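Right, I'll just put the structure down here and ask away after.
Removed: one protein chain of the complex. Kept in place: all other protein chains.
Just so it is clear, A and B label the chains in written order, and each chain counts residues from 1 on its own.
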Amino acid sequence: MKKMKKSTRSKLITYAMVAAGFVVMQGLSAAGMVSNSLAGQLVPICVYISMAISLNLVVGILGDLSLGHAGFMSVGAFTGVVVSMSLRFLPPLARLVLAIGIGGVFAGIAGVIVGIPVLRLQGDYLAIVTLAFGEIIKNLLNNLYVGVDKKGLHFSMKDAQALRLKEGTVLINGPMGAPGIEKLSTFLAGFVLVLIVLTVTLNLVESRTGRAIMAIRDNRIAAESVGINVTKYKLMAFVTSAGLAGMAGALYALNYSSVLPKKFDFNTSILILVFVVLGGMGNIRGSIIAATVLTILPEALRSLNDYRMLIYAIVLILVMLVTNNPFLKTNWVMLKKRMAFWRKNKANGGAADGQKK
Amino acid sequence: MARRSNTKMVPVPSDSIVPERDLGRAPVLETKHLGIDFGGLTAVDDFNLTVGATEIAGLIGPNGAGKTTVFNLLTKVYQPTRGAILLNGKQTADMNTVQVNKAGIARTFQNIRLFNDLTVEDNVKIGLHNQVKCGTVTSILRLPGYWKSEKRAHDRAMELLGIFGMQDVAKHQAGSLPYGAQRRLEIVRALATHPSLLLLDEPAAGMNPSETSELMETITYIRDTFQIAIMLIEHDMNLVMGICEGIAVLNYGRIIAKGTPDEIQNNPQVIEAYLGKQ
Partner (left out) sequence: MMNLLLNLINGISLGSVYAIIALGYTMVYGIAKMLNFAHGDVIMVGAYICYCSMSYLNLPPVVGVILAVIVCTVLGIVIERLAYKPLRSAPSLAVLITAIGVSYFLQNAALLTWKSDPKVFTSVVNLPSLSLFDGRLTISAVTIVTVLANIVIMIALTTFTGKTKMGKSMRAVSEDNGAAQLMGIDVNRTISMTFAIGSGLAAIAGVLLCSAYPTLMPTTGSMPGIKAFTAAVLGGIGSIPGAMLGGILLGVIEIFAKAYISTQLSDAIVFAVLIIVLLIRPTGLLGKQIREKV
C-alpha cells in the first residue's frame, strides 16, 4: 500500500474526531444521557468551533492578529435573523440554509470593507484597528432597526417608530437586539457547518492560495519577491475568515429566541482568540479541541457559582505560563524527537520484516 | 572547478561590456543614471550598467558601498529617486516588486529570507506561484484542475530541487536546513519564478571553500541550462573572478570601474577602494 502523506493522515484524524464527537453526542442524547445544560451547549460548541477555525485562518495561517472577529459573527447573526424571519413562507430547513448562506455573504462583504484599510497596516496597529472595527460594528448594530411588513423590509438608524411598519414585525430593535427569533438551529446543522468550515479551511491551506497566504506570514518581503500579490491574498484570507464567521453567527442567532448586539463585543472576540492561541496557532485540530473544552468548562464549573470565572481566569493564566515555560518546552521537544526516533526504528523494523517474507 | 567561458567581452553603446555571444540579443538589463536618496543621503548615484542576455555579471565593492541597495532598486523594494531601469527593453518605472518579478527579475537575499515554517518543497512551490496556477474555488472544491496543478507543481519543484540534489530534503522544514542548504534553496525558489535575470546577494556567504567551488559550478550550470543572465554580489574574490564575465565595482554608491575580471584586478582605483591609498 502506498504510504499515506503525513498531512493527509492528520486531516483524516481531524475529520474522524469531529464525526466521532457528533456520533457519540447524538447517541448519548438519544439514550437520554445528556444533561439539559450540556444539550443546550451543543449548538454553541459547533458555533465556537467554527469561529475558532475561521479566526485561526487569519491569526495562525495569515499571521495577523485580529481582535474584532465577533463583529463579523454579529453581521452574520443579524443578517441570518432578518433572512429567516422575513422568509417565513419557506420550510424551516430552507430558511436555516439561506440564513447561514446569506449571513456568510454579508459578513464576507463586511470583511472586504474592513479588510481593505486594515490590511495596509502591520502588527499591533493592525490589531487595534480590527478591535476598532469590531466596536464600530457593535455600535452600528446597537442603533439598527429593521422591520418587515407586506411591503418588504424597512430599515432605520433612529428608532423603531421610524420604520413606519404597517402591521409588520420589528425584527431588529436597536440595543434590544432581535427579540422574537424562531429557533431553527439544530445540532446536525451545527455539525454540518463545522464540516464545511473545516473542509474550506483545510483545503485552502493545502493549495496554491494557502501556500501564498502562509508565505506572506513567514516572510512578506520574500513573498513579494517571488511575485505574490500580498494585498490580494491577505484580503482573500481575511474575507474567507469573515464569511465563515458570519455563517457561524447566523447559526448562533437562530439557536436562541432573542439575541443582543452587545453579545458580540470585544470579550467575545477575545474568547475566540483564546481558543485559537490555546489550541495552537495554525493548528486547526487544536482550535477544535480548545473551543470544545473551553465552552464546556465554565458550564462544568457551574456548581462553583461565583468562583467559576475566577477559576477560568486562573486556569487560563496557568496554561499560558506552563505551555510557554522554556524548561518544559525544551523537554517536550526532546521527548517528541525521541518518540519520532523510536517510531522510525519500529517502522524500519516492520519494513525489514516485510521484506523477509 | 568552474571557469568562466572563454567569451570575448565587447563594448556596447551604453559604456558597458557584454559577452560577444549576447550581441545578437537585446540586453536583459539596462540602467540609466539610476540613483536613490535616503533623506539627504545619496545611497546610489548615476548607476549605469548593461547586462547581456546570458551574462554572469558581478557587482563588488567594500561594505556599505550600496550593492544591496542596487538590488533593492532593481526589484523595486525601494523606488528609485532618479534614473531608469529597462528590463528586456521595457521600462519598469511603474512596476512594484511583484510586477518586476513577473516581468523577469528574481532574487535571493543577503540575510536569508525563506518561508521557514514551510517545507522545502512548499518553498519551491511558492516560487512557482505564477507558473503553475489554480483558482481558489477549484482548490477548495478539490476539482480535477486542482490535482492536475498540484502534480505539475510537485514535479517541477522536484526537478528544480534536483539542480542542487536537494530532492531528499523536500519534506524537511526550510528553517531547519543548514545554512548552506538554505542559501541553495533560496536560489531554487528564485529560479522557480522563471526569471530572465537572477540576482544573487552573497550566494557564497558562510560557505566553506569546497561548497563555494560547487556553487560556482552550479551557477554556471544554471546559466547554461536556463540561458538566463545572473548578476551577483559577492565578497569571495575567487568566485567573482572565477565565473563573472563583466564586473562593476561600486564605492560610495557610484560605479568606479567596469570591466573584465582581469581589467578589474589591475585597476588602481579598485585596489585603492579596497585597500586604501598605498
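Just so it is clear, contacts are C-beta pairs under 8 Å (C-beta built on N, C-alpha and C of every residue); 3 or more make two chains touch, one makes a residue touch a chain.
Computed from a prediction, not measured in an experiment: that's the story for all the values here.
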Exercise for the section: Consider the whole complex, including the chain that is not shown, and state which of A:17, A:65, A:160 or A:176 touches that chain. Expected result: A:65
Exercise for the section: Based on the whole complex, identify which of A:97, A:129 or A:194 touches the chain you can't see. Expected result: A:129
Problem - Where the missing chain touches subunit A, by residue - result: 59, 65, 117, 120-122, 124-125, 127-129, 131-133, 135-136, 139-140, 142-143, 221, 266, 270, 273-274, 277-278, 281, 306-307, 309-310, 312-314, 316-317, 320-321, 323-326
Problem - For subunit B, residues in touch with the removed chain - result: 68, 72, 77, 109
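The working rule: only the chains that are shown with their structure count from here on.
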Practice task
Please work out the Cα centroid separation of subunit A and subunit B, and write it as a whole number of Å.
Solution key: 43
Practice task
Enumerate the contact residues on subunit B facing subunit A in the complex.
Solution key: 75, 77, 96-98, 101-102, 106-107, 109, 113-118, 122, 125-127, 129-130, 132-134, 136, 139-142, 146, 149-150, 153, 171, 189-190, 192-193
Fill in the blank from the handout: Within their complex, subunit A touches subunit B through residues 6, 199-200, 203-204, 207-212, 214-215, 217-219, 221-230, 236
